[in-house]
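A single protein chain has been omitted; all remaining protein chains appear in their positions.
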Amino acid sequence: MNYNIELDGRKHRLSIQPNAEMNGYRFQLDGQSCSADAQLLQPNVLSLLIEGKSFRILFDPRPGGAAIVLGERRIPYRIDDPRSLRSRANVDANDTGARSIIASMPGRIVRILVQAGDHIEAQQGLIVVEAMKMQNELKAPRAGTVTRVAVEVGATVQAGKVLMVIE
Amino acid sequence: MNYNIELDGRKHRLSIQPNAEMNGYRFQLDGQSCSADAQLLQPNVLSLLIEGKSFRILFDPRPGGAAIVLGERRIPYRIDDPRSLRSRANVDANDTGARSIIASMPGRIVRILVQAGDHIEAQQGLIVVEAMKMQNELKAPRAGTVTRVAVEVGATVQAGKVLMVIE
Amino acid sequence: MNKKITKILIANRGEIALRVIRACRELGIASVAVYSDADRASLQVVHADEAYRLGPAPATESYLRGDLILEIAQRCGADAIHPGYGFLSENADFAAACEAAGIRFIGPSADAMRMLGSKTRARQTADAALLPRVPGSVRALESLADAKEVARQVGYPVMLKAAAGGGGKGMRAVRSEAELSEAFENARSEAERAFGSGDVYIEKLIENPRHIEVQILADHHGHCVYLGERECSVQRRHQKVIEEAPSAVLDEKLRARMGQTAVRLAQAANYTNAGTVEFLVDADRNFYFLEMNTRLQVEHPVTELVTGLDLVHLQIQIAEGQQLPFAQQDIHLRGHAIECRIYAEDPENNFFPSPGKITRLLHASGPGIREDCGIYEGWTVPLDYDPILSKLIAYAPTRAMAIERMLRALGEYHVGGIATNVNLFRRILRDEGFRTANIDTGYLERLLAGTPPRREGELDSADPEEDTAAVIAAGLFEQSNFSAPVSEEANCAPVSAWKAAARREALLS
Partner (left out) sequence: MNKKITKILIANRGEIALRVIRACRELGIASVAVYSDADRASLQVVHADEAYRLGPAPATESYLRGDLILEIAQRCGADAIHPGYGFLSENADFAAACEAAGIRFIGPSADAMRMLGSKTRARQTADAALLPRVPGSVRALESLADAKEVARQVGYPVMLKAAAGGGGKGMRAVRSEAELSEAFENARSEAERAFGSGDVYIEKLIENPRHIEVQILADHHGHCVYLGERECSVQRRHQKVIEEAPSAVLDEKLRARMGQTAVRLAQAANYTNAGTVEFLVDADRNFYFLEMNTRLQVEHPVTELVTGLDLVHLQIQIAEGQQLPFAQQDIHLRGHAIECRIYAEDPENNFFPSPGKITRLLHASGPGIREDCGIYEGWTVPLDYDPILSKLIAYAPTRAMAIERMLRALGEYHVGGIATNVNLFRRILRDEGFRTANIDTGYLERLLAGTPPRREGELDSADPEEDTAAVIAAGLFEQSNFSAPVSEEANCAPVSAWKAAARREALLS
């Protein structure tokens, strides 16, 4: 099985072949075969031994998109593989993340700081959502123009709801 | 859905009906309706509220047969229900348990204390199996006659293996 | 008054409810949990002997419904109520209602609470007891004019604070009269929203103070002791993030002086049960009375670890009318303890709350690690309450080793499915400022302002194997037989897919 994996801003080509020894797999990374001993401990929890180094790696699904957790790093990634569902999900997340302001968790709209037509700067405050007794200001991911405000003050929104669109 | 449940030596008839309130179920136990609020926390981990009393109940599958764990008690049970697989398993376990001496875990046969044809008393030592650096003597569940010895000293056996038959 | 308690209703939720339930079990006392619709599957319900529904998720319809809670307590025959922290824990009227109903409120009397609960009342009490305090108005300000007058007397910079407040809500720093009017209005409306009272008062602003608080215990026989201090200077938006005991800047002499001062305040108010007197300590180690918390604190475990005592056990024994089982000279601090509050919030995304389903939970344990945890794998963190998930507490012979031990524990800890602030703690515990105990209440804001939050996944080690491992893991998790089901919340895969994944999980689990 071959994968194109974009991770940490770099593109890699990974091939995974079944193998009697080596705990079941042989790996080719960017053309070079590398010996790694893989062992799944629980669903989403993987132990990898590479050249004797031990890594505990977790698969971490989140509303914002899945990622792997390695030590202290949470690493989102993309996989181009027709059969992959996760990668497509990540693509969606990224794209929408780039265009729309999304509620990343449920909450109540307490203030709306811009209106349709406004030109906005990157990092400008757009809308204030309250959850868990905290008010949180969503900022513009980049400069642009507000084309649509999809909610009203006082409304309760679910995670993933589009609050505003910027172009 | 109706079940005949034999538990702790007593037979009960339980009917479970879907229900909008009460977290989804209405129960009839031995003809009397009883209010219980059921909530699954994880697979195999159940929270029950009955008349305000709170119970954490676990489903515990084991090679010897499944049981539920309630507080300090591990309670094997039988369910007569055509669709039930678990109950059948328990039945098997019980029956064989009564007739054959089974290896309840993997190990090595270090001594055989009786031979085919011997008459044996209940609790008489039959065979010694070693595992985890411990030697364990299997005793006769009841008096009877050894009709067959299915293993030899030195043999390594898997869990569930019939070691000896008594009648 | 001296009567054994047989059944305690815990009027709270989450980790603190479980904390109290555990104490009840250890003391042979029956425990009763209450829960909102969001908490039916919570650990407090599962671990209590009894559990009763309060109402819908919002706190105003559940955990703040003192009337309902009292009614339940009477119906189930509870002879005491433990309020935990937050919710009704500092509500004098509720305490009074319990007393009136003949149910013991495990905490101070309603009168003591009234004398010390509201900040303005507390300051009057403190003045009467001659406590050193930050200069300012003891009473609520009537108007902007009034505020200006007081600010002039005190001298800028000043601090506006909510009288009924806590957690930094309704607080504003004002450096000149020009800023006063806007700050005054904001503080009032924020206080109104948060506490239902817009009363605010003015205090002199102490630059870069440390927040150091003293734990006291008082029984009904006139004995009152202090159990040393906790340093809680690492704060964000006036919310404590890391607490430790002892404080690195207190010596025996100062500890005794602050302790005796705290005891004096408690005795001036005929205070009973557990309480905490908060002080600001300036660069010259002068200390000023800040306020008193008339309840158990979130951070009480660090005191338990260095004193070897159990504060909840003692709260209950005091409420039973027992005498304190020790005198001041019997209390000795040993070693060092640090607590990290694990929150469902995302430091890399403006500390956004992150309620949701916990898909995987790997605990930290082993030597010197205590976890007071309110969550489990499969639990859905509600959006209706504080984002606290768990408290990790590390104990070691020295502060330096407690820091290393906590870092070790954070490395073992993993919460899957939602964002947490675990990496924030790593950053603090590795910061030279924190490691040298060079901290004050502005420390964390400065740290966060210093370097921008690290981009997700950014390389922090030049370890090539680590990148190789990451890529291979990504591929393996993609592989059918390594895939795992994606949680419902993370609906980034069509049904057919996670059914298939689940079937594969079954093959593995």
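Order of writing sets the chain letters: A, B and C. Residues in each chain are counted from 1.
Just so it is clear, a residue touches a chain if its C-beta (ideal position, glycine included) is under 8 Å from a C-beta of that chain, and two chains touch if they have at least 3 such contacts.
This one's a predicted model, so the numbers in the text were calculated from it and none came from an experiment.
Visitor: What are the shown chains in contact with the chain that isn't displayed?
Guide: A, B, C
Visitor: If the hidden chain were put back, which of C:176, C:365 or C:438 would touch it?
Guide: C:365
Visitor: Could you tell me which of C:37, C:179, C:282 or C:310 touches the chain that is not displayed?
Guide: If we include the chain that is not displayed, C:310 is the one touching it.
Visitor: Contacts of subunit A with the missing chain: which residues?
Guide: 23, 37, 39, 41-42, 47, 49, 52-54, 56
Visitor: For review purposes, identify every residue of subunit B that touches the missing chain, sorted by number.
Guide: Counting only subunit B, the missing chain is touched by 1, 3, 5, 7-8, 10, 12, 14, 16, 25, 27, 29, 34, 36, 38, 40, 42-46, 48, 50-51, 53, 55, 57-63, 65-77, 79, 81, 84-90, 92-93, 104-107, 131-134, 136-137, 139, 159.
Visitor: Residue by residue, what part of subunit C touches the chain that was omitted?
Guide: 18-19, 22-23, 25-28, 47, 301, 304, 308-310, 312-313, 332, 334-335, 359, 363, 365-373, 378, 395-397, 401, 404-405, 407-408, 411-412, 485, 487, 498-499, 501-503, 505-506, 508-509
Note that only the chains that are shown with their structure count from here on.
Visitor: When the C-alpha atoms of subunit A and subunit B are each averaged to a single point, how far apart are the two points in Å?
Guide: Roughly 46 Å separates the two chain centres.
Visitor: When the centre of a chain is set as the mean of its C-alpha atoms, what distance in Å lies between subunit A and subunit C?
Guide: Roughly 31 Å, centre to centre.
Visitor: At least two partner chains per residue is the criterion; list those residues in subunit C.
Guide: Touching at least two other chains: none.
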